[in-house]
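Missing here is one protein chain; the remaining ones are kept as they sit in the complex.
And now, chain A:
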Amino acid sequence: MKTLEIPTLECETGNYHTFCPISCVAWLYQKIEDSFFLVVGTKTRGYFLQNALGVMIFAEPRYAMAESEEGDISAQLNDQKELERICLRVKNDRNPSVIIWIGTCTTEIIKMDLEGIAPKLEKQLGIPIVVARANGLDHAFTQGEDTVLAAMTHRCPEYNHRTTYQQGEDVAKHVVADVAPNEKFFDEKDKSSRCNLVLFGSLPSSVASQLNLESRRQSVSVSGWLPSQKYTELPALGEGVYVCGVNPFLSRTATTPMRRRKCQLIGAPFPIGPDGTRAWVEKICSIFGVKPEGLEERENQIWKNLSDYLELITGKSVFFMGDNLLEISLARFLIRCGMVVYEVGIPYMDRRYQAAELLLLQHTCWKMKKPMPRIVEKPDNYSQVQRMHELKPDLAITGMAHANPLEARDIDTKWSVEFTFAQIHGSVNARDAPELVTRPLRRRSDSASGCRSLSRQAVDV
């Protein structure tokens, strides 16, 4: 086996299909229970949200559009007055603890000074207003969450080791007690309280508490999460606090606490799949000088639990078209499962933030004796489809726009957005990702074989 090759990144035209980053509203408003998201922009955004979020829209969501009209674009109306009127209504109707303004392409192009207006209105209305520019000019899909969390970082209370030591510990206790009371934790309080670890990334609360448990097993306690379940419970940040990401698309959120709040960033692979979870825990342990215990057995046990899925996918090939930035971690996990990955399309690749993940990917390829996949940043969907016709992968992981047409062309697909909503983090959820990946493969073996290749266009497009 030759030595590890340095992964080469290719960059294409950026003509690819992905969701607009404002879609982060969909999961963030549910995560942060006392928030209200106001998307400032035109009808195009509203129609997207309405269609992308499907049924959720009917459940009295805590988000809305501030729909710009012609008068706003031509500056006949005063932005500040308009926003004030709308936020006042939101305050009266819903009384949230925070209003988050999502800036869109429209506000960028007409250069609406959201960051300037927010502090003024905040004072006037008495509600914190956080501004996140999650627009399609700069960002793709999940990066929307990145912009929101980066903006929230500035709102986290100051951590001061000496004076607020006790308070910080109370928060830690509170957070942990909240999710799953565990006596062991209190016994080892002294030992664990010297690490001050804040995790960032929005996860369903059950998954967050599973990750808490995962690191607490190694006597490293998590002192807080960004975002927290409530805006009013944001974790304290400051010198002496370590931060670590759980999702690969949070590069801005990673740099902000480092540069602006003097926190230290732990660069680790992401806790997706049993291999990723183990590497993630190990890295955190190494920072706090804790010797991890029983990780290997635990990982092996979980691989054993996955054996039925592994049987199905070993040796099968995958093609990631790329739209949500989870691609590197998923590819790494699937290679470890025994699959061959032809191509990893990805909207944006932060090589510094994902360094540890990339390294693990290389190691995994080497260990599994599989070729290193081609990594394509800003892919071109049309060229990708051409390549897929040549490579004939067993599975394409792709967006909704291409899924049905690819199926009609005899290529099995898995809708990529499901990975952002499924619970794929930590060892407990290790079965969920292979469950998604094998679904089209399992279905295929049952389905009638006569109905493949159903496109009405010529197949050799």
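Note that contacts are C-beta pairs under 8 Å (C-beta built on N, C-alpha and C of every residue); 3 or more make two chains touch, one makes a residue touch a chain; residues count from 1.
One rule holds for everything that comes next: contacts and distances are computed from a predicted model.
> Could you check which of "Trafficking protein particle complex subunit", "NADH dehydrogenase subunit 4L", "Light-independent protochlorophyllide reductase subunit B" or "Electron transfer flavoprotein subunit alpha" matches the UniProt name for the chain that's left out?
In UniProt, the chain excluded from the picture bears the name "Light-independent protochlorophyllide reductase subunit B".
> Pick out which of A:Phe19, A:Phe270 or A:Phe320 touches the chain that's been left out of the picture.
A:Phe19
> Which residue, A:Ala356, A:Met400 or A:Ala422, contacts the hidden chain when the whole complex is considered?
Going through A:Ala356, A:Met400 or A:Ala422 one by one, A:Met400 is the residue touching the chain not shown.
> Kindly state which of the options A:Leu9, A:Leu77, A:Leu310 or A:Leu391 is in contact with the chain not pictured.
A:Leu77
> What does the interface between chain A and the hidden chain look like in terms of residue numbers?
14-21, 23, 40, 42-44, 46-48, 50-52, 54, 57-58, 61, 64-70, 72-73, 77, 82-83, 85-86, 89-90, 105-106, 108-110, 135-141, 382, 385, 399-405, 408, 454-457, 461
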